[in-house]
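As structure tokens, the structure follows; a few thoughts come after it.
Note that one protein chain of the assembly has been removed; the remaining protein chains are unaltered in position.
Then we have chain A:
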């Protein structure tokens, strides 16, 4: 053993405080950045961080910290690490935990807890964090003995990042952070109850190969599982090899190049006509890493009614959960696609099918009316696409702007799209942009947000300014909670109950209050001008774009309807009903 190794080993066996153990464990896990907010129960930990050299980002709210960690995880593929204090600190991260759980993002979250001696006594800033977060984490722990701490941290990183990724929470009582114990981080993770299947079953792959060769109208529905598995190249290779068209879920965007001839667009509630009709008319549906969310399937009664369904997913519980599945393949998307490429059966004769799809693509493209004056949000997204050469990382909140961004920014590369899909969290976009920018320092990060969601987490402008992160915050300001307003217009006879906000604050002045340059645009010409100005600035910028409140997101599949029952589809210049 070399001297260095001996010293390293000795350090690992050293007796140290729980707080120092945690810092050493973070270093051992090569954690580059942590997002957090201090408080009484985590003071010993913050005291150790003070001297540690670990890069810590102080967000202005714990919700900001966990969304930033999600953005970091989405772009880097590494686990996002969060620290929050006990009680309110911990309860403030509940939304982010649920969001990460729904969108399968790897997070390791440390919460402080009151001392073990007073747990259960309703002590100051005590909350049953383990109980609260049990259904919204992949796994959680409460450390009750200092000797368990290294093992638990090791397990947490392992669980968060393997199999179907997800958030893992470790609740650490304050006295555990000050207690001393032996730090041995060289342990093997031994979890007999957790053995994710990553390699596909060859016989099931063979069944899929045969189904493809017999199919006339196959389609691939690709979800975020493709991105988690870094399987974009394999997806492209397989689709090209077999000549199978591809549609994406909202979260899967970027897994397959948007400008590829085999790409049909996003599917679901606001998906393209071609993508949705492909799902309706296909005879073989190959789902790769998507969980058949109701926003994608529409009414299940009419979902892929003519298709044999194959589903590749690393989580066996997703297979058959919502849609009966004929060919189930439990596997990592990359491993399954590699095996499919390798087995390479007789390709399907999809020529007639592709002709039909291309005809639909030509006849029913995404559509909006331009007037050359007011800023069309769709046009705004197209302008951003143009000015960033399609290379930017886009983060969003939830709502109309999110759908326009998904529809009109063509994601040709993976890991450029950060959005809250499963939970639909307002206020997600801005803090997520912080994490995304820290994951890729040189990337252009644009956070497209609504005027409603922005006001839920805008305090994080302070972080952007402090760290001089060159994030461009684009507010699509329609002075309304846009998607709520759209639903009220369509389904509640225009009774706009508490969805219109005509007296929004002056967002430019707000930006200036945070020492962030701000610009406003009300016309299409002004929009291009301020966008150019913003991208020329090497630092954060806030842009307030005033758009019309009555602009709706189309096409749309109304709740309870099938994907083939879309409205707002342009057919030869006419809008279908």
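Heads up, the rule we're going with is that contacts are C-beta pairs under 8 Å (C-beta built on N, C-alpha and C of every residue); 3 or more make two chains touch, one makes a residue touch a chain; residues count from 1.
Here is the rule we go by: contacts and distances are computed from a predicted model.
*Asks:* Consult the UniProt record of the chain that does not appear here and report its protein name from "Transmembrane lipoprotein", "Acetolactate synthase small subunit", "Copper chaperone PCu(A)C" or "ABC transporter permease".
*Replies:* Hidden chain, UniProt protein name: "Acetolactate synthase small subunit".
*Asks:* Touching the absent chain in the whole complex: find that residue among A:135, A:261, A:305 or A:559.
*Replies:* Residue touching the chain left out of view: A:135.
*Asks:* Any idea which of A:179, A:330, A:348 or A:557 touches the chain not displayed?
*Replies:* The one listed residue touching the chain not shown is A:330.
*Asks:* For review purposes, identify every residue of chain A that touches the missing chain, sorted by number.
*Replies:* 130-131, 134-135, 138-139, 142, 159, 191-194, 201, 204, 315-317, 319-321, 324-325, 328, 330
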